[in-house]
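For this depiction, one protein chain was excluded, whereas all remaining protein chains were kept in their positions.
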Amino acid sequence: MSPIDFVLTVIGYILIGIGAFCQIVAGMGMNRFPNFFVRLHAATIAAIGGSFVPIIGCSLLALSFEELGDVRFFLAGGGFVAAVFLLILAPVGSHLLAKAAYFSKAAVLQPKVVDALEEDIRKGEVHE
Amino acid sequence: MSELYELIPYLVLSITALASTISVYLAIIEKDLIKAVLYSAIQSTFYALIFYLLMVPDIVLVYIPVSVGLLPAILIIAVKKTEKYEDVTGISKTTSTIILTLVVIFTLISGYLLLLSHAITFAIFPSTDIRTLARWFLNTTLWWNRMFSAMSPESVTAIVWDYRGLDTYFETSVMYLAIIGALALARYIEIPKKMFKEEAMGMSIIGKMATRIMVPMILIVAVSIALHGHLTPGGGFQGGVTAAVTVSLLIFIFSVYFAARFFKINTAILLRIIGLIGIILAATITLIIGFLTGQQAYIFQNQPKVIAQIGLPYEIGGNLISGTLLIFNTSEFLAVVMGFAILFLLLSIPEENVMEVIRGEVE
Amino acid sequence: MIDVRTYLFTVTYVAILVNIVISLYGVFVRPNVIKKIIALSIFGDSIYVYSILIGFRKAEPYPVIPIMTTWQPSSEYISQFASTAVDPVPPALVLTGVVIGLAVMLFLVFLALQTYRLFGTLDIRKIVRMRG
Partner (left out) sequence: MMIVEYLTFFIPFYLIGIVMYVVRALKGPTIPDTVLSIDCLGYALAALLVIFSVYLQSPLIIACAIVLTLWIYALDVYMSKYLEKKELGE
């Protein structure tokens, strides 16, 4: 194994480990947070930390995995494409969902301290 | 360590199957219809993982768009246009118990028969051997002798088009009939003519910007899935349903008036007809060449056979194209994208316009 | 001594069988048409999983997909490929089945929409009672 392959393998495993940690944290947050808008934080961790990072890690790992032959570049390229799609699409999806949930009042905002957006709407600075 | 390495896929398989059972149960007993649709989407996601672990990527590529994407999308639209809750008052307990008992008995018998068809003993786990037909397909899918080979490294697509072409042809006909039926149900209904206004219509500006960035990338991925159908997992239908997501994103995130700038229903029907003609051409091109040159040839023939020496080239300039498979994949891609474009355009017509037409018809 | 892999595979098999039972119950008993369509699609999907399960095989360490990774295979490569790849016939059948199932479901949803527009309800018990 050449030195650059060794470095790629180590980085890949580190990224996959970070991903595993983020999955556990996001799963706990998903189950213990009180309402929908707080759970959006956990969803961010799950999408970016738990999925984007390990996909990149797997691509790097595949690049250094020489038993696969030339097809490993296909794997790495597909992984990078999937990661880029996820990086762009996951936050946008969460944003659309949060906006729709807020304005349709489908989600209950139960332990509520302050709702700045509602005040702004009442003042007329923001509209839907 | 090595045993654990072999065990992990089977562990994931069984956990996935159990989780899908729970979501199926909740989907059936749920009264809120939109939640039932979402639970069935969870079940579909898990089935996709099962298909993936059973090593059939072609099915995953066609199953995810169909069952996670298109079917829930259309059911969500249907629920939004009709009733939100299911009325379950008045189902008598005895009826449902009798039916449940009958269903359980039937399923146990059929499951036992399936098991018997699988192996004579009770060993459900598959053996190391597969049936002779499958071994023959695997051996001849890409072979030095073109007389017995489909010349495609992808044996599933080779079977779908080359060995079982007539079947695929009638599958396309069923899809065609379904879309014609939907068009017939929605006759005289047109998209209202309105101007698209950037601020007043559609969803937020973040969604619009992301869609503008992503649509070309999605199209590139879809075209690559379709055109590499004879080399990698995928094919015409898989690429087509992947590209259909762009149509639905344009309609849902911008609006149907924005999408109507690019294609109207009639344009979509025309492009779909072109795709279907391409499929017919892929089926008969060898026959046409045979007529023109006065040699013997067959319908659905791809590579030369012993008594019919005509065949399309399986490579051009060192690139494998597998004869008519490339034509078939391209035409199927076009036909499928435009079919789903028609469906989404029909579903996005406002309900008031539809009701006007229907009231006119009924009276 | 039962193999752990056999045990886990049996669990998968039985779980999918239970899915079929539940979805058939939904098709027969639940009154709403949309619910019936959902149950019917789940039933079809479970049958597809069964078809694919039949085509699975045992190989060391794990079977490979029925797709070659090289364009100029040697005869050793082909024989090794044929001894480890899964059965390609059930995927081809299921591919046709999924597409036809989707077409039928789409048509059913359109029919349900039209039913709602004409009758004003989707409850099958009320629709049956209506005449004309």
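As written, the chain order gives the labels A, B and C, with residue 1 at the start of each chain.
Assume a contact is a pair of C-beta atoms (placed from the backbone, for glycine too) under 8 Å apart; a residue touches a chain by one contact, two chains touch by 3 or more.
Not measured: the values here are computed from a predicted model.
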Whole complex considered, the hidden chain contacts A, B, C
Contact partner of the left-out chain, one of B:256, B:297 or B:341: B:256
Residue in contact with the excluded chain [from B:111, B:234 or B:339]: B:234
Contacting the left-out chain: of B:28, B:41, B:227 or B:297, that is B:41
Which is it among B:248, B:303 or B:324 that touches the chain not included here? B:248
Need a quick check: the contact residues on chain C for the chain that isn't drawn. 62, 64-65, 67, 69
For chain B, enumerate the residues touching the unshown chain of the complex. 1-2, 4-5, 8-9, 12, 15, 19, 22-23, 26, 34-35, 38-39, 41-42, 45, 48-49, 52-53, 55, 57, 60-61, 64-65, 68-69, 72-73, 76-77, 79-81, 191, 201-203, 207, 218, 221, 225, 232-234, 238, 242, 245, 248-249, 251-253, 255-257, 347-351
Using the touch rule from the top, list residues of chain A that touch the missing partner. 9, 13, 16-17, 19-21, 23-24, 26-28, 30-31, 36, 39-40, 42-43, 46-47, 50-51, 54-55, 58-59, 61-62, 64-65, 67-68, 71-72, 74-75, 78-79, 81-82, 85-86, 89-90, 92-94, 96-101, 103-104, 106-108
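Going forward, only the chains that are shown with their structure count from here on.
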By count of C-beta pairs in contact, what is the leading chain pair? B-C
Could you tell me the distance, in whole angstrom, between the mean C-alpha positions of chain A and chain C? 30
Please compute the C-alpha centroid of chain B, do the same for chain C, then give the distance between them in whole Å. 12
Junction residues of chain C, two or more chains touched: 69
Which positions in chain B are in touch with at least two other chains? 232
Enumerate the contact residues on chain C facing chain B in the complex. 3-6, 8-13, 15-26, 28-32, 34-35, 37-39, 41-42, 45, 48-50, 52-59, 61-71, 73, 78-79, 81-82, 85-92, 94-96, 98-107, 109-114, 116-118, 121-123, 125
How about chain B: which of its residues touch chain C in the complex? 2, 5-7, 9-11, 13-14, 16-18, 20-21, 24-25, 27-28, 33, 36-37, 40, 43-44, 47, 50-51, 54-59, 62-63, 66-67, 70-71, 74-75, 78-79, 81-83, 86-88, 90-91, 95-96, 99-100, 103-104, 106-108, 111, 114, 117-118, 123-131, 133-135, 137-139, 141-143, 153-156, 159-160, 164, 167-168, 171, 174-175, 177-179, 181-182, 185-186, 232-233, 237, 320, 343, 354-355, 358, 362
Complex contacts: residues of chain A adjacent to chain B: 74, 81, 84-85, 88-89, 92, 95-96, 99
